[in-house]
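For reference, the structure discussed in these notes is given below.
One protein chain is absent from this view; the other protein chains keep their places.
Every chain is named by a letter (A and B) in the order it is written, and numbering of its residues begins at 1.
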Amino acid sequence: MDILTGLMHGFQVATTPLSLGMCMLGVVLGTVIGVLPGLGPPATIAMLLPLTMKLDPTGAMIMLAGIYYGAKYGGSTTSILLNVPGESSSVVTCIDGYQMARKGRAGPALGMAAIASFIAGTFGVVALMLVAPALAQVSLAFSSPEYFALMVMGLAMVVLLAGDSLVKALLSMLVGLWISGIGSDLFTATSRFTFGSVQLLGGIEFILVAIGVFAVGEVLANIEPQDPPKMLPVPKGIRNLLPTWDDMKRCRFAFVNGSVVGFIIGVLPGAGATIASFISYGIEKAVSRHPEEFGKGAIEGVAAPEGSNNAETGGALVPLLTLGIPGSGTTAILLAALTLWGFKPGPLFIHDQPQLFWGLVASMYIGNVVLLILNLPLVALFAQLLRVPAYVLQPLILGVSIVGVYAADASMFQLGLLALFGLVGYAMRKLDFPTAPLVLGLVLGDPMERALRQSLMMSQGHLSILLRPIPATLLVFAALLLAVPLFRKVNAIRVQVLEREEA
Amino acid sequence: MTRTRSTCAAALAALATLVPFASHADWKPTKPVEFIVHTGPGGGNDLLARAVVTMLEQEKLVPVRMQVINKPGGGGAVAAAAVADRKDDPNTVGFITSVWLAGPLTAKEQKITVFDLKPIAQLLREPAVFAVRADSPYKTLKDFVEAAKAHPGQLKQSGGSITSRDNIVREQLEHATGAKWAYVSFPGGGERLAALLGGHVDIMVIEPQEAGENVRAGKLRVLAQVSETRLPKWADIPTLKEAGYDIHPTPQIRGVVGPPEMPAEAVKYWIETFDKLHRSASWKKYVEQNELEDAFVSGDAFRKSMEQTSKELREQFVKAGIKVTR
Partner (left out) sequence: MKPLARGGDFWSGLVLAALGAWIVSEAHAWDYMTDEGPGPGFFPMWYGSLMVALSLVLVARTALKPPTREAQAAMNWKEIARALTCWVAFVACVGLMNVLGFAVSFALLTWFIVAYMARRPHREAAAIAIAGSAVFYGIFSYLLDLSLPAGYLF
C-alpha cells in the first residue's frame, strides 16, 4: 500500500466518531498527566490496559498514543511556572522556561512550548510515515560505540551550560555522574555506593533529583527574603500572553533543531526524550548569536527541547512498529498492549495491519492539531496561577513535589531523598554551582558507562571500535565543543596582548 | 437421670459434629487484595499481575477488588521487604520471578529473601530460544559452538545482567563444550534484539514470543530451544538436549508468595484460587498467546524447587566468577 493511499485510508479510519472520541480522550488525559509531576504515560497506560482490552484495538491504540504525545505537551507547564519538571523530558525546559516566567514572560514561554511541540510533533508523524521502514534498518547500525560517542557529545555540552565558572560546572557534572552510578552494576552485579541500603540498590531516580534540586531548592532560595515580591511577575495584557512575531522568528532554527534531533534520537532504542532535549538545547545554544542569554530566559531554550521531546514520540514509534523493538518505557507498554490484543509488532506489522498503522498515523496528525488548539487558550488559564502570592505558591510547589515523588515510588525513603536533594539544590544556588550540569551528568552517566563497557566487550578491549565512522565523527565534534572555551580564552589573551602592545 | 445424661450426650455429639466445620470454615478475602510486584508500571512482572487481576475478575474467582502495587528497586529486594512487612496479612500476595532467587545471592544489602516468605504457588515457566541472524553462517547450535571453539572469545552474545538466565545458560554451555564467547549486557530487551539484528553481536537467548515476528519476516533464525520438551509453536526446533548438549538450565519461573506469617487458611485459599485459575480457559489463552509454559507447583513442593534452583544458581555464579555474598 503506497503512502498516499495508506494515508487516505488512515484518515478514513481516524475520522470516525469513535476514533475521534478516543483521540480527544487520549490527548486530554495525556495533557493532564503531563502537567502533574510524578504521573507519567507508562503508569497511566499500564493502569488503563485492562479497560482497553474491551475496546476496539485501533481506537484503543489511538487513545494510548494520544496519552503518550499529549503528556509531552503538558509536561512543560509546571516546568515553566513552578520549576517542577512535569515529565522527565521537560527537565531542560525548566532551565530557560522558569527564568522566562520570572521575567514576566510565562505566557510566551507556555505558548512557545505548545507551538514548538506542535511543529515538531507533526514533523515526527510525517517522518514516521515517510521513512519508517528504511530508517529502522539504518538505526540498527547504531550500537554501543555510537551511543557512547553520543553521550560523550552530550556531556561535552556541559561546556555550553557552564555559565561563568567552567570548573564549577564540571564539578557539578561529576557529582551527577557519581549519583548516576549508585546501585547495582549491570555487568558484575557489584553494589556501588549503596551505603548498605537496599533502597539504593536500584539507584536514585533521576526525576527525584531533578524535582529536589530544581523545585525544592528554588523554594528554599526564594523564601530567604522576608518580603519577597510576587514570586513571579504577572504578565500584563493579552499581548504578553503569547509569543510575539519576533519570538517566532528567533525560534526558526529551534523548530528545525528540535524536530530533527528529537526524531532521530527517538528512533534509537535506548536513548530517550530527556537526552534528546538536552542535545537539542545544547545545539541551539551553540549556534545562537546570543548564547549568553541561555539559562536566563532565552525563548529558543524552551522551543528546542520542547520540540525535540515531541518529535521523539514519532521517532520512538519507528522501531516499535517496524521491528517490534521498544525504545522506551512507554513504547514497551504499547508493545505489551499490542501483544495482548493479539498483534505482533515486527517487520511485517505495517504490511499485515495497514489499517492500524495508518489509522494511528492519521490520528496523530489530528491529535497534534487538537493539542495546539487546546493548549493555547490554556496558557491564559495557567498564567493566572501567577497571581497567587508567593506564600501560597511555595507550599504548593513543595506539595506537588512530594506527591510527584511519592506517586512514582511510594516510600518514605524516597521522600527523605527528596528533602536531601532540596537542600543540595539550595546549597548549589548559594554557592553558585550551576544545577543543569548535575542533571546532565545524572542522565548521561550510567548510559555512557554502560555503552563504553559494552563497546569494549564487543571489541575485546580494543578502543579502535570507537573509530567507526559515526562514533569518530561525534567524538571529534565533542572534542571541538570542549575546545571552544579554550579557544575563547586563548583568543581573549591574544586580544589583551594586542591591546597592550597598541597602547 | 439417664434421660438428661443421654440428652447431654446427644447435645455434645451434635456440637462435636459442628467442630470440624468451624475449623474448616473456608476463608475468603473480605478486604481489597494487593498484589505486590517488583517492577514499575509496564514492566514484565507488573503486566503479568495486571493480566492475572483481569483473569481472576473474568473468572469470578476472587470476591474483592484487587490492586497492583509497584515496589521497584534492588532487583526485587524492595518488593520482598514490602511483602515481609505485611507480616500476617492474608490480603497481600507478592509476584515473584527468578530474579528474587538470584538477587540475594549477590547483594549483601538484601536482608529479606524469598525464603522468608510463605510460598503459595509457581505459575509459569518462561522458555527461551537461541537465535542468530538469518544471514549468519550458523545453521545449528553446533555450528556456533564449533565456531566459538575455533575463535575463542571473539563471538558475542547479547543478554541481560550477568546473573540472568541468558548468561547462566551460556556459562553452562561453555563449561560443557570448552568453547568461549563474550557476553555483552544490555538492560533492555529491545536493545539486545537491536544489537543482534544490527550485526553487533552474533547470538542471543530470547523469549520465543519476542523472536516470533522477526523469524516470520526472515530476519532471525532459531537454533535451539532452552526447555525440556519442544514448544508447540516451535515443533521443528531441537531442544538443547536433542541438539547434543545435556544441560539443564535453571528454569526461569514466575510464581506467587505471601507474607511470612500468612495464616494457613489464607494460604490454602490462594493455592486453590491459583489452581482454579490455571485450569481456566482465559489462562490457557494467555499462556498460549505469550508462548509461556504452564507449570503449576504449589506449597511445599514449590518451596523445595526454589531451594533447588537457588542452590544451582549459586553454583553457577561461583563457576562464572560472580562474587557471591550469601
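Worth a mention:
Throughout what follows, a contact is a pair of C-beta atoms (placed from the backbone, for glycine too) under 8 Å apart; a residue touches a chain by one contact, two chains touch by 3 or more.
Every value quoted in this text rests on a predicted model; they were computed, and no experiment measured them.
Only one of A:256, A:374, A:396 or A:472 touches the absent chain when the whole complex is considered: A:396.
Of A:50, A:181 or A:354, it is A:181 that touches the chain left out of the display. Between the chain not shown and the residues A:103, A:192, A:296 or A:468, the one that touches is A:192. Residue-wise, the contact with the chain that is not shown comes from B:182, picked out of B:107, B:168 or B:182. Across the interface with the omitted chain, chain A contributes residues 36, 38-39, 167-168, 170-171, 174-175, 177-178, 181, 185, 187-188, 190, 192-193, 216, 219-226, 389-392, 394-396, 398-399, 402-403, 406-407, 410, 412, 415-416, 418-419, 422-423, 426-427, 429-433, 445, 449, 452-453, 456-457, 461.
Everything below uses one rule, namely that only the chains that are shown with their structure count from here on.
Chain centres here are Cα means. That of chain A falls 35 Å from that of chain B. Put simply, chain A touches chain B in their complex at residues 42-43, 45-47, 49-50, 53, 139-144, 184, 186-191, 194, 196-202, 269-270, 319, 323-327, 329-330, 332-333, 336, 339-340, 342, 344-349, 409-411, 450, 454, 457-458, 460. By the touch criterion given at the top, residues 40-42, 46-47, 50-51, 53-54, 69-75, 77-78, 81, 106-111, 153-154, 156, 161-163, 182-191, 193-195, 197-201, 209-210, 212-214, 216-217, 219, 289-290, 322-323 of chain B touch chain A in their complex.
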